[in-house]
Every structure is written in structure tokens, then in C-alpha cells.
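Reading through the C-alpha cells given below for one structure.
Yeah, one chain of the complex is gone here, protein chain that is, but the others are all in their spots.
Chain lettering (A, B, C, D, E, F and G) follows the sequence in which the chains are written, and residue indices restart at 1 in each chain.
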């Protein structure tokens, strides 16, 4: 079959990694590099293969130390400190379309929220971030309701008891993606408490991603955002 | 020591049970009978010992079948169906004092909420119950804020994601006792999800009791209520 | 404030339940009745309040026994046996718009898949269900790829090891909602195994709902589907 | 609505944080700063906003390193080493009223107990701390019974098997707040063992907070203490 | 080797079971029949083989229904209802020696305590059972301290929070075997709460057996009891 | 591609199920029917499709009630009571080749062991079953060592503490597949205890299948057995 | 009461700790110092109080760093490196009596085994340690059977799958105390795997202590050993 051949040609074999250059066709986005546990040399190799193929690059969970080593080899790469991400713009991105909202419950949840926002932007969405609006002071949330009701998708990032998605879910009619964070202690069990809360939300239509997975939430929001674009 | 002797005399030995008749002096309330797993005859024996000592009786987790058998022997006992409790009034109760609020998130949480309310009343508190005010429709809660702000203690009963205590905790300055219920499915793990949420609440001053433990929450609220009574 | 008053008027107080008739305005859908643990009389009461307000009714987790009792009082209600749901059409539904795909890994996962499909339909989406396409025989899946690639959202229902969403996630660029089911034994832990697999999927953009929560997945898919509708 | 406006004005927007200056009115206490994971600059910003609003400051989970950096900017702040807390007195505190007892099972539980004591004091209670009275030598506890029986609320801090609250709960008629600590090893699971013990106590009326949450227990005790104050 | 041959001869092959008749020589006690999940015919077969070998029989976890079927075939067998055990005395037992104490926290823990007591007796110990002396009323326990201090081993059976072994462990210098029971609800997790408490006891020298394992505790106590016998 | 077409033709679409008739070619064995949770009509439909394709049938986890209903429609099907399996021989089976040993620790583990044995036989292996040789009486095991050392693969089925595979693993040089069973109580957690023991065995080369998964172990053993066959 | 007064006098109040000098009378052994998490100064204070009272000292979980600081103040204290313990002999110890065996499965379990051995010796037992006799090579164990059969109590220390106590339990008639260790990885869960195995042992009469709790096992063995001493 034709597309089989296409797919096989679209693998860049680095020995330690088979870079899947066919992703944009199948998945609508290039492969994203999960940098935790990879050496700078491995990451540089993968970026090189993608650059050569004309694909934009997003690297997540990258430490400042990793970036320092990489930027010596690839000086045009940009680092996003709070989000702990690298981006490299190779191809022009389509003009930013409809918007996605990212809501962050507490100050300590910001790195995860920023990863979500950056990912959604990288995939072509406009993003508005709303910070520090936890349920212990709901009035801080209420003043942003209009922004939330106009968004195509809403990412809600929360640690502690993870109640914020349920509260927002009772107020708007947009798809909501909840992200539990590992911010807490004791019976928080590094994110298990808000994860369970989010999976058991009494507000219908909330979906959930892995603990601290801002990237996954941003990607899902961007895919939903595209549903609203003119074909 | 004198009180040692008092205490030893205050044990009624039924063989299978040592009824602790010294409780009112030490704990400010008679022993309460946890009926799950006890035979009607055992319960009748314990009630008999307490009645003889002039103590009021509260039996929790009592099935209708247990009550039927018991009421043949003790016809003056009363059954509270939703709360699944038996009461028997032997001594006159002090006039009901300050009030306690019991808030119930969903219809299915009612048995636990009613157990809490009945317990607090039995221990001398006036009680107001607020039903079906889950976080997916917060306006149902807001119209009861004044009642909550005037209460000496507030019991909040919730299953699902257990977010209600956090929301209330952000709005009032009263002691809050949160009760997770086993109402849910899947990752609810029979109450673990709301328990963890409540233990990790971002609203300070919320305390928690065991899953479905309406009795414990009602008892704690009643003890707090007494702190506000004139000595 | 005006909308506060609207919301308060929109509560139908049944004593045991505060029916939230304001949902369609806030959430774009009426309140849905979770029937497990409710008595037929409670359900009949809630349906009555909604009918009177001109709102369509969906009741989930309804047993055949519950339906039998209810249909005597409300003969125009319909029962969907595999999905274990009741529907009652009061208001005309908008013409079915873009489509949602529901993929079901194994025969035993069908009730959850049908609940998802029914919910999405009830909320205005066209739905295509693809049955019994587990990963142990991938060719059964491949022949449906076109349907999946044209859907606005894809719900993937799987028990056992829950690998199907990852495989589909590697092949299409649509939002995917994964539903773990409790079908399995031993270390399946009643759905925990596929839940964890889905939360850790290496395919970006997959979101997850609670174990056996076909309703939640269907609702999320329908909300996404609406994003694609002309405003 | 008037109070809505009040609330919105009472948010101090620092970008990364929305300081909720309306808390004293709603909750009877200013916002408390959870310092773990915040930078000194973030903390200094929040303290500045509170100070400007005339509110007393309590910062919990603060490391000596954090304090050193902060005290250069805010030299009037005080550090409490065992409790790992910062306080800054801006407004005069009301004269200390009724008393709260804090009981500590073992030497290693002291930091949590001191955090509870400091919090309760900061919220206006007099506090008595009773140290190292674990259940393996009950006579150490018995000599403090009078202090416990006169307290308005009793905080019991225990690691290991967490049996102390049950023993005290059998001896007094005061509200008891149990705090499990992470002190232990092996099947202690960093506090899970005493947490479960406390939630399952056979002494009625005991409530529980998160593992190591001395702050939450102290806040709850102080709220209860206020119930006993003349209005 | 000689003893190898002895051992091989000492196996009675029933097809479904290899009855190990060499146990008294190696282990100082005959094989004990765990009856849960065995058919009456299987149990009758095993008893027959043991009887023929002149060995006393103990069957644990036997339901009344199982016993009824078995007693038709083996009328001389005795049933112990609370302990849910069968015994059959084939060989004369040695005169009862030193004593073992079995302490039972609550009425609902009795079946487990009785199983422990019966087992220890069957293995040659004198046993004293102390009932219903939970930690919520310690004075009930204190009057039995002399009995406990004279015992060669003490079995402590407790559900709920499992605090009783720690309290007793602080008062006596005898080996203590703690048995958690499955009596409780919610976060009791069918015995996990008291198991963890017992494993983390601050009183040194306490050892623990499986949840509800009265048989194992009784056997351990009897083995310890024999250490004190004149050789 | 040719084999793609083959595969697509080899799906028998029953609506509720897509019977994968291509399995013998890809997997060396027909699809096996997991009967738990399927209706007799569904099972009859699947058997019919396989029979028509000339494939032998194995149905696992079949209750006697299910078999009764099925045998009315398919009288030539055979039921294996202990193993809870149905077989239907359509095609002649190859002559039984090398042998596989199935070792069963206790009488209660027999159903799982028999399922493993039947599966391995159905896939063409000769099987020897060794029963009731738990580690508490090792001499019962030692007399079977020669059988174990001659087997091409050894399946070891054990509940309780799951120690048997480790002991056998220290004595022979054959591939060992360990099957934990759900036989036990309390901290056995329905098979978790032996599963963990088997996964942590100090004897190298032991592999493990799901709790109670006799079928999987038998299939793995049969696949290994074939490796030893002349090509 | 007289002994009450004795007990109260027997508390040495250090502020941070109430040293319980009454232990030898009640428990037959002085208080033992758990050093993890204590400062050298706290430990020195406690040792000083015990020394002054003429009591022998055992400190467990002591790091070399802690010992170095302490030995400057108390040069006569001895350090046991593998067992990570400090001892200080103040009073003459009774002549060593009957013996206890400590069996160690693997080289990495040695620190826990040595802690058990040292504790039992410190409490007056003779001890024999048997090293590196894991179940993967049983013949290493068999040559020590006579030592085990003559011991008054046997401590068995094992990590990995924790099968050794079951194997020994099938061979001897002595009380066995099993100690799981945290030696392992992955599903070992830091000792949970052998803990569960030991709690579910099919050999009756085995009791268990917390993970890595060599001290507790040694103390229990020593208490049993005393049962065999002439009164």
C-alpha cells in the first residue's frame, strides 16, 4: 500500500531512536520530545532530524541544564523557564485561531499550567491564562466567567483537593480538561487526591489527564480548538 | 483512688459485653451502640442495662429487621428509617441549645446526613438540615449562607468528588466537619476519593471523619456546640 | 443581580432534591438523573419537575426493575436495555449535526459504549458505534480508520489492558476520550489497570473519564461536537 | 450586590497570585501563606500586600533558608524554628481567650505540634502544649488529665500507630482534633498508618486532618475556641 | 536418608490432597484443615486419614452447613459455633499446662478471639479469655492486669483502630501477638487500619498475624507456651 | 496487500462480536472464548462461527448454568467441571508432543491448575499435574523432581504466600510460569500477596501471569512446548 | 495508689522528652532510644538520664555521624556498625540463658538481622546468626536445621519474595518471628511484597513485625526466650 511506503520512509533512524516524521500527516502535529531522562546529545540528534524535515520542535520537561548544553549546538532554540519547555520554530505557524482558556488554581500549579498554554499555542490556538483562582475564594473566579464561556476548550489545573474543575463545570457549557498536579503533601499522594476528585466530578463532561501532564491537556485543548476552525 | 472504684462499679458485665455506664461522667454522653454485626438479643441486653441505669439510648447502623425484633421486647424504642438509628428516651433531655447545620451534597448522601443530624440532636443541639446543594449548582447553596454563618458548627456530607466542604470553607468562619460518603463508582473507591479531597482541602480549619460516619460527625458537632453554651 | 434571581427561581424543591432547572442555560443541557440508589418515587418526582419545565430527560444507571415501576407512572418514557438508560423526549431535539464515533474494544464493554452513544445522541450528535475491535486483532480496527478520521470526537471504551486508545491515538488527529471499563479480573482491580494505561498513554491528546463512565464520555464528546457546529 | 463589589476590591493582584484580602471578613482570619515551593520574592510580595492592608501574617512550611532571604527585606518578621513558621504582627491581636491543649505523642512529632500551637495562638487562643506522652507509658498522660478536661479543644499529634487520640477520647468530653504525622518507617507509609487509626477510632467525636497538618488542626481548634467566647 | 523415607510414608494421598501425617513429628502438631472452599466430602476424607493415623483434628473456618453434612458421617466430631471450628479428639491430650491470655477489644471481634482460644487449647495450653475491653474505656482493661502479667503469651484481638495491643504492650513484659480483625467500615479497609497500627506499635516486642487469623495467633501462643513447660 | 485481504475476510461479523478467524494463522491457535459476562446466545453464536470455519473451540470461565443452556444447542460440546471450561473438537488435533508439568500448591488452587492443564493439552502438549505440594511440607514436592526436570515448561499454581515457584525455581533449569490464585483472606487481597511474591522471586527466570489466569499460563506453556518440537 | 506514685516519680522530664524510667519494672527492659530524627544533644540527654538511673542503654537506627558526636560526650558507648546501634552497659547483665536463632536470607538483609541479634543479646538471650540461606538454594539452609530445632525462638529476616519463613515454618516446631526487609525493587514496594507473603504463610504459628524492624523481632524473641528460663 502507498501510505505504508510513505510511513516507512518517514522514519529517521538514529539508532537509539526512530524519529517518526510521519506524525504531522497522521496526527496533525510533529512528534514532541519528552526530554526527562534523555541526554543532551540524544535531544540534539532528534531536533536535527526534525529540523531537516522542516518540522517545528517542542521539547517538554527540559531542565535549564539540558537547555544550556543544547543551546550551544542549536542557538536558535528558545527556552520557556516556567513551562520547562524548548521550542524551535522551523516552519511558519498558521495564524492563531479560536481561543483556549487555561485556569490555574494556585501559584504552585503554574509550571503545569504554562506547559499546557505553551503546547496549545504551539499547536495553533490562542490562549488566555487565568491564575490563582482556587475554590477558597470563588469571587476571584467569577470575574473571569465571560472569558471561560467564550473559550472553545478550558484547561483547569489544580493540586490540593482538585475541586476547581467541578465548580467551573457547573457554570459553563464548554469542554473541560482537568489536570491534577502533584502540589500537596501527606494524603495528597503526589497528585492522587485531585486526580480522584476530577475523575469523580459531579459536573458532566469533564475529562482528565495524568498528574502534572500540562502537555497532554494543552494538546487535547488544541485538537478541540481545531474542530471549531473553518475547514 | 475513688474514681477508680466508681469506674469499676460502672461496668455492667453481660459476658459478651462490658457496658461502660461511666461514660456520661467521663465523656458527657452515654455509650452508643454500633448495631451492625450484633444480634437482637445482644442489643436488647445492652439497652436493658442502660435503661436500668437511667441513660438515654442511641443505636446506629440498625437494620429494619433488627429493629423489628427489638421493638417486640422494647416497644417504647423509636426507629429513624433514613438515619437507620434507634433511640430510646429514658431521662429528660436538656432543652435544645445553640444550633448546628448539616449540609448534604446529594440525595444519595441523605442517610449519612440524617445520622449526623439525629446524633447531634440526641446530644442536645438544635439542628438544621440543608439538602441537595452540590457544587454543580452553587446557587442552591448560596441562599443558605446565613444559616451556615450563624451555626456553631457545620457538618458537610458529600460523596462523588467531595468538593463541597472546600467551597463552604471559603465562605464562612465556623468549624466545619466533613463527612465523605461511599456514594459513587469506579475510582470513587467507595469513599476514598472524597475522603482525600476533604483531607487536602485548601480551606483551613476543615476536619474530617471516616467514610459514611455521620454519627461521628454529629457527635463532634454536638461537642463543639456545647462549648458555646453558658457554663 | 438578575441572573441570581433567575437561578433561584429555577430550583424546583422536592425536599429530598433541589432540581436544577437552570442547567440548560448554564450548561447547555438539562440535569441528568443518576438513578443508582434512588427510589422509583424519587425518580418519578424529578422527571415530573423536568417535564413540567419542558426539559428532555435522561436517566442513567437505571435497572429494569426501576424502569418497570416508573413506566407505570410515566408510560411515554423509553428504556434502552444495553445502555441501562431511560429517555423521555419532551421538547423537539435539534437536527443531528456532525458525528462522533464510539469504539468498543470487547463484547463485554458494550453497555458502557452504548451509554456513551445514547448520551451523545441525546445531546444532539450523530453517533457511529464500532464494536469488538480489540488490539489482539488490529486488522478489525484498520478497516474503520476513515470513519474515525472524519469524526469530530472519538470515544474509545476498553477494559482488560486498555491499550486501544493509545493505538488509535497514534493513527488519527481527532480529540479522543478514553473510557476504562471494569471488565476483567485479578489485577484488573475493577478497571484500575485500563485507567492507568489510558492516563499514561504515549499518544498525546487523549483524555480520560472515570471507570465505566460512558455517560461522561458521551457528554464530553457531544460538547466537543458542538464546537464544530456553525454558531 | 454590595458584598460582591467589596470582595472584588479585596483582591490584590500580584500577577502570579491574587491575594485574597477579604478573608478576615468571610473567614475570620487573613489568608495564610503556604511557603513550600514559593520563591522568597513571591513570599515578600504577598507579605507586602497584606501588611499594606493592615493584616497580620502567618507563613507556614518555611525553611530557614527562605526566612534568611525574607528577613533581609522584612526585618520585623519573626521565625519560629521548630514550627518552621514566620509571623509578622501588623495589627494588635485581641487578648488571648479560652485555652486549647496540644498533646504530642513523641519527640519527633514536635514540629507538627508546635505548628498547631503557633497557629492557634496566632488566631487568638491561649495554648498549652503537653509533650512526649505516648501510649507505651500512659502514666505520663494521666497527670495532665485536668488540663485536657478544661480545654475548649484538644489537638492530639501522633505518629507511629496513632493510638493516642483514641485513649484521650475515652477520657474527656472535649472536641478532639487528631493529627497523624509522617514519623515512622516501613508500613507506616509516611503517616497512612496513624491516619487510618485516627479515622477508625472507637472514641466518638474525634475528627482528623491531613498528615503533618499542624496548621489545619490549630486553625480548627482556634475556630472552636471562639465558639466559647462571649459574643 | 531415614527420615526422608519416614516423611514419604507419612503422606496420605487422597488425589485432591496429600495429607501430611508427618507434621506432629516435624511441627509438634497435626495438620489443621482450613475448611473454607472445601467440600464436605473433601473434609471427611481428610479427617478419615487423620483419624486412622491416630491424630487429633482441628478444622477452622467451617460453616454450620459444612458441619451438618460432616456430622452425619462423623457423629463424634464437635462444633464450636462462635469460633466456627470443628474438633475431633482421637488421642488423649496432655494435661493443660501454663496459661495463655486472649484479650478481645469488642463484641464483634469475638469469633476471631474464640478461634485463637480454641486453637491454643487444642495445642495444650490453658486459656483465659478477657472480653470487650476496648481502649475507649481503659478501666475495663486495668482490672485484668494481673491475669495478663502471669500469662506466658497474650493474644490481643482488635478491629477498629487496633490500639489495644499498644496499650497492653506498655503495661506488661510478656510476648504479645496482635490480631487485627475485619470489623469496621470505610477507611478500615476490612482490617488494614488495625493491621498497620499493630505493625507500627510503639510498644516493643509485639508481633502480628494476618487479619482475622485467630488460628495463627492461637498456634503461635501455644508454641510459646510450650517453651515454658518443663522439658 | 494479500495478507491484509486474508485477514479482513477472516472476520466473522456477529454484530456484537467480530470473530477473528485469522488467529490460527497469526497466533497458532484459534480465538478462545472468555465466557464470563457473555450470554449463552452470544457464546452459541461465536461457537457456530468457529465450527463453520473448522476451528476447535475452547471456552473458559464458563459456569455450569451457561453450559447447560449451550449444550442444548450444541450437544457435542464437552464440559470440564473443575476447570470450568467447554471444549468442542472440530478438527483433529496433532498427536500430543513433549510434556508440560502443572504443579498445584493447595487443594483450593485446583480449578486454576486444571484450567492451565486443559489449555495446554488443547494446544497440543502432553500434561502432567502434580497436586497439593505446598511449601509447608516440602517432601511432598521432592518426590516429583524428576518429572519437573524433564518437562519443557512448568506451570506453578499457588495462593497463600506464593512461595512454591521460588522453591521449585531453585531446583530445576526449566522455564517456569507462576500463577497466583485468589485463595486466601485478609492481607491476601484476593491474590495480590502471591502475585507480588512471584514477581519478586529470587530464583531467576520465573515469569508470572494474572491472578487466577490458568488459561494464560497454559497457553504460554504450550507455546514454549512447541519450541521443542521438530520443525 | 502506690504504683501510680512510683510511676510518676519514674519520669525524667527533659522538656522535649519524658524518659520513662519505670519501664524495667513494667516491661522487663529499659526504654530503647529510636535515634532516627533525633539530634545528638537530645540523645545525649536521654542517655544521661538513663545512666543516672542505672539502666543499660540501647539506641537503634543510629548513623555513624550521630555516634561520632555522641561518643565525644559519652566515650564509653559502643557502636555496632552493621546493626547501626549504640549500646552502653551500665548495670551488669544476667548470664546469657537459652538461645535464639536469627536466620538471614540474603547478604543485603544483614543490617536488619544484626539489629535483631544485638537486641536479643542486650535483653539477655544467647544468639546464633545463620547467614545467606535464601530459598533459591535450600541445601544451604538444611545443614542448620538442628540449630533451629534447638532454639527457643527463631527470627527469620528476608527481603525479595519473603518465602524463607514459610519454608522454615514447615520444618520446625519453634515460635518463628518473620521480618520483611525493604531489599528489592519495583513491585517489591520497599518491603510490602515479603510482608504480605509472611502474613499469608501457610505454615501456622508464624508472626510478623514491621518492615526492617529487626529491633522489634529481637525484642519479641528475647521475651519468648525468657519464658523458658527457670523462674
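Heads up, the rule we're going with is that a contact is a pair of C-beta atoms (placed from the backbone, for glycine too) under 8 Å apart; a residue touches a chain by one contact, two chains touch by 3 or more.
It should be emphasised that the depicted structure is a prediction, and the values quoted were computed from it without experimental measurement.
Listed residues C:16, C:122 or C:189: the one in touch with the omitted chain is C:189.
Contact with the undisplayed chain is limited, among G:11, G:110, G:163 or G:178, to G:110. One chain is missing from the display, and on chain F it is touched by residues 26-29, 32, 152-153, 170-175, 177, 195, 199-200, 203-210, 215-217, 219-220, 222-225, 227-228.
Interface residues of chain C with the unshown chain, by the touch rule above, are 105-106, 134-138, 160-163, 166-167, 169-171, 184, 186-189, 192-194, 196-203. Of the residues in chain A, those that touch the hidden partner chain are 4, 7-8, 11, 15-18, 20, 22-23, 36-38, 42, 180, 182, 190-192, 195, 210-213.
Definition applied: only the chains that are shown with their structure count from here on.
Interface equivalence for C-F, evaluated over E-F, B-D or A-C, points to E-F, where over half of the contact pairs coincide by residue number. Placing every chain at the mean of its C-alpha atoms, the farthest one from chain G is found to be C. Inter-chain spacing, taken between the CA centroids of chain B and chain C, is 36 Å. Our note on geometry: chain A versus chain G, Cα centroid distance of 51 Å, whole angstroms. Chain geometry summary: the mean Cα position of chain F and that of chain G are 45 Å apart.
Contact of a single residue of chain C with at least two other chains is seen at positions 4, 195, 210.
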